[in-house]
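The complex appears here without one of its protein chains, the remainder shown in place.
Up next is chain A:
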Amino acid sequence: MSVLRQKMFMIAVFVLSFSLVIAGCGNNKPASTAESASSNASPSQPSETTANGGEGKAPELEPYKITLVYPGDTPKDLLEVQSALSEYLKSKINATIELKPIDWGSWLEKTNLMFASKESFDIVISAATLGYYSNVAKGAYLPLDELIAEHGQDIQSVLGDEILSGLKVKGQIYGTPTNKEFAGANGFLFNKALVDKYNIDLNQINSLEDLDPILRMIKEKEPGITPLFEGNNRFVGSLVLNGQYDGLGDGFGVLNRNSGELKVIDKTEVPEYMEVAKIAHKWYKDGLVNKDAATVKDWGLMQAGKAFAIQQELKPGKDAEMSTAWGFPVVQKQLDVPYTTTVTVAGIMLAISKTSKDPERAMMFLNMLYSDKTLINMLDFGIENKHYVKKSDTAIDYPEGVDAKTVGYRNEAWMFGNQMNTYLFPNEDPNKWNAFSEFNKQAEKSIALGFAWDSEPVKNEIAAITNVSKQFEDAIISGSVDPEVYIPKYREALKAAGLDKVIAEKQKQLDEWAKNK
């Protein structure tokens, strides 16, 4: 009996403690919202008075909280930077800001649910690879043309019409791209130690034929070093895939860059495709390339310092970037003239959500990201003397005793607004932004720049083609198989999966686009 009583007692204790926990959880929420409300309110009171005294324009606007949703980790000092930003924005456009970083890993799920549940937020990161076109089709973003004309003059002057109209979908702009490099150029990165050791003159390498003897020499003189590392979308054949044609969105049905006409073709028909695949296959057979090229999913041997060269999509300073990432010096050599396509322009941008309660204010904020140096640097790097110290007008470094690992706030500077207004760290070329502008000027623009492909009418075919391409593409462009045998097979499989229908649909949309351009 007493045992039973004890058990009853235990159950009662458990039920009680559980109800306490539940009650605790329940209380949690109102308390935290109250807290955040008060933390929002407290900086507002003093700054309202300063805003009234200072800027003439600010008091006309009602106070408003802008919510910025972007991918990234939640840094330790997020709230501190947030309130510093809010204070600054108060004085300019009488707005506060809420920073809402979402981890890269859950970005797509979380933002999709936010759109689906009509959650209210103002500005959100978008990109061709982050579902820009599908979100536009779903109506998740606001069209921006009028807003830009009214409150976004700086955006227009910084980016220029050509880039902005490169993002139009059915005649409307839905996102403002970060001002950065708008083109891709292909080439190779080389292990600098080996380049120096053998006195290799990179200027002499202008084609794959020029590279051939160098790779052979490395193989002969450096046993244990793989002359060319391939894998993870970095293949010899990528030179053609990314450089010789405009993939028009998904890379199925492409424009030949050199043909100069708006004619959608099967990519395997471009003559360079076979040529490059043959070279790649020769290299593969001769053991110049790692054997697992078609399946590797990381930087592998290259990162371990056991390979000499790797194919890369390049931009100015890519070599410095990868040198720090890998921990040993590499140098770059570009083989193509940079090429601007719709996809490179839509690399990363900011969109205004349909659920924004005050799109005009959101646009004012966007505009400031392109024109206001203080704002964008605060958003990117945090608070001066706490998260960074200024070395000159354009250069910064971490404060003493702090490094990239321990700093309380960091953000990805390439995601927001005018990147050319942002500070540079000592390991970056002080001339980086000029080099970027130069690179953009140099770039050849695709004649289909601005064409947005809507794959909805042929989505079953696209799915089938994607499967086929997974089966063949990497093996062919890495040189793992004989292209004379496999390219015809690939072409056949693509046709069987419905490529002709996709090409016809793409051609139709492209013609329509060209007519209305």
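Quick notes
Heads up, the rule we're going with is that a residue touches a chain if its C-beta (ideal position, glycine included) is under 8 Å from a C-beta of that chain, and two chains touch if they have at least 3 such contacts; residues count from 1.
Please note the rule applied: contacts and distances are computed from a predicted model.
This complex has a chain not shown, and the name its UniProt record holds, of "Cytochrome b N-terminal domain-containing protein", "Carbohydrate ABC transporter permease", "Probable tRNA sulfurtransferase" or "Electron transfer flavoprotein alpha subunit apoprotein", is "Carbohydrate ABC transporter permease".
One of A:116, A:149 or A:485 touches the chain omitted from the figure, and that residue is A:116. Residue A:412 is the one among A:412, A:454, A:482 or A:500 that touches the chain not shown.
Only one of A:84, A:301, A:314 or A:494 touches the chain withheld from this view, namely A:301. For chain A, the residues in touch with the chain missing from this view are 4, 7-8, 11, 14-15, 18, 21-22, 25-26, 28-29, 32, 73-74, 100, 102-106, 109-110, 113, 116-117, 119, 232, 298-301, 303-304, 306, 320-322, 324-327, 404-405, 410, 412-414, 425, 427-428.
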